[in-house]
Structures are given as C-alpha cells and as structure tokens.
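Of the protein chains in this complex, all but one are displayed in their positions.
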Amino acid sequence: MIPELGKYAGAVLSAYAVSFVFLGLIVWLSVKRARKIRAQLEEVEQRLKSQRSQ
Amino acid sequence: MASIWEYANPKKFIDTSNRVIPALWLLTSLCLAIGLIWGFFFTPDDYRQGSTVKIFYLHVPSALMAINAWFMMLVASLIWIVRRHHVSALAARAAAPVGMVMTLIALFTGAIWGQPMWGTWWAWDPRLTSFLILFLFYLGYIALWEAIENDDTAADLTAVLCLVGSVFAVLSRYAVNFWNQGLHQGASLSLDAEENVADVFWYPALMTMGGFILLFILLVLIRTQTEIRARRMRALLARERMQ
Partner (left out) sequence: MIALLKRDLALAIRAGGGFGLGLAFFLIVVTLVPFGVGPQSELLSRIAPGILWLGALLACLLSLDRILALDWEDGSLDLLATAPLPMEGIVSIKALAHWLTTGLPLVLAAPVFGVLLNLAGPGFVWLTLSLAIGTPALSVIGTFGAALTVGLKRGGLLMSLLVLPLYVPTLIFGAEVARRGAEGMAVETPLMMLAGISCAVIALLPFASAAVLRVNLR
C-alpha cells in the first residue's frame, strides 16, 4: 500500500489521519452526550414519577 | 398533569428517528468504507498531482457538507422564525458542530493537499480562505447558543445570526475571490476539480460524498434527539424547583 503513494505518502496519510481523527471525535462526542443526557432524563423522570405517586 | 412531552412534535421526532438511526449507522458505514477503500486502494494516481489526488475523497465531501450544513441551519432557522417548531431550532443547533468539524476537515485536507503543490502549508487561496471565514461563522453561532440561558431567546438570536451570517458569507465569498484574484493573476491555485473528473475518480468520490451526507444526517438526528431531551430535562428541573 505505501509504495503506491510514492513521495506524497506523508501528505496523503496525514490527510486521512486528520480526517479520521476529526470524524471519530464528533461521532464519539455526539454518541457519548446522547447517552449521558438520555440517562439523566430518565433519572429525572423517574424521580418525578415516584414523587407524584407519594 | 400527566408526564408527557410538552409538545407532540418532539416526541414524534424522537420516535421516528429512533427507527431510522440503526439503519443509518449501517448505511453510512458501508458507504464510507466502500468509497474510501475503493478510492484509496483501487484508483490510479493523477499524472499531475500524483497520489495526493486521493485526498480528493475526503476534501471534496467534507467541503460539500461544510456548506450544506450551514444551508440546512439556515433553512431550520427560517422554519423556527416562521413556524416556531422547537425541533427545528434544536436541529440547527445540533447541526452546527458537525458542520464546523466538516469545515475543519476541509481546511486541513485542503492545506495538506496544497502543500506539495504550492510548497507552503497554508495559502490564501480563495477557496481555503472562504472556508476559514465559514469556520469563524460556525464558531460564533455555537458560542452564541452557549452564551444565552433562555432557550427561546437563544433560538431566536441564533436564528437571526444565521440569516445575517448567510448573507455575509455569500458576500465574503465574492469579496475573497476579488481580493485574491487581484494578487495572483491567472495562476490557478484552486483545488477545484472542475476540469472533467475522470470516471475512475468520480465513482468512488460519489460514494464518499454519499457517505458524508449520510453521516451528517445521522449525527444531526442523534444530536437533535439529545437537544430535545436536554430541553425537556431543563423544563422538568425548573418545574421541580418551583414546587
């Protein structure tokens, strides 16, 4: 694979690396926050529901 | 008062998107994988640009999405202003960081692609410069959302900012073109692949473009869900505090 790239190997690979890092970051952060907020919301809703049934 | 969502719209949005998201994960991954593997391993080098042409498969889709994300935010902002659907305002908010990351990818891949061609890590090429300005617009938009506490006020202000920003973004594009072309007469510094792109490059490019579009939609759906839930949670906590 690397020989295919010739003298531009550094440029091409770093371009791909940077892109994957950025994409990975935004995907991971989005999913992480989604899970966190979902859990927090469930907790709050549970708490209010049990309060109301008292 | 039953513990239901304040508005029917957000609930439907979450239900519908929940059904779509798993399929979207699969489709996005497939599209991206096929496009990138095909483009990286199975396409020839360009006679002029060598193997750097492979950066095309990342630079072009990300640049495409950087612009389209802002355009989507503009439409969502208009829908908010006119029809007051909260989901719309939240979708715009959700899309901004994704668009900003797309802009960053476009900037970095553009600069890296240009380095072997121009001999410098950064050049004030009109295209790259416009993306740098677009990045600043994204930054400002996100910062404004973060700075304002009241949800509705934030939605209104950011919507107007998006509108005004869109006009100035277009103005800037023309200004930047004028500004650079005045300095470098003739020299085609643009990474614009508008000379007929050979089919052998074009099809994997279409795949990656499709992959990036799908990824954008996927992330916006996920993030909008999060915004809806966060807003709901803030409302519940506020109500709780008042009791």
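Some observations on this one:
Chains: A and B, in written order; residue numbering restarts at 1 for each.
Throughout what follows, a contact is a pair of C-beta atoms (placed from the backbone, for glycine too) under 8 Å apart; a residue touches a chain by one contact, two chains touch by 3 or more.
Worth saying up front: this structure is predicted, and the values here are computed from it rather than measured.
Although it is not drawn, the missing chain touches B when the whole complex is taken into account.
From the options B:Ile37, B:Val82, B:Val164 or B:Ala198, the residue with contact to the unseen chain in the full assembly is B:Val164. Across B:Phe41, B:Phe71 or B:Trp179, the residue that sits in touch with the chain not pictured is B:Trp179.
Among the residues B:Met117, B:Leu144, B:Ile213 or B:Leu236, only B:Leu144 touches the chain that is left out of the figure. Against the chain not shown here, chain B presents residues 133, 136-137, 139-140, 143-144, 147-148, 153, 156-157, 160-161, 163-165, 168, 171-172, 174-176, 178-179, 182.
Rule of thumb we're sticking to: only the chains that are shown with their structure count from here on.
With centres set at the average Cα position, the gap from chain A to chain B is 16 Å. Taken in their complex, chain B has these residues touching chain A: 3, 40-41, 45, 50-52, 54-55, 58-59, 62, 97-98, 101, 104-105, 108-109, 112-113, 115-116, 215, 219, 222-223, 225-226, 229-230, 232-233, 236-237, 240. For chain A in complex with chain B, the residues that touch the partner chain are 1, 4-9, 11-12, 14-16, 18-19, 22-23, 25-27, 30-31, 33-34, 37-38, 40-41, 44-45, 48-49, 52.
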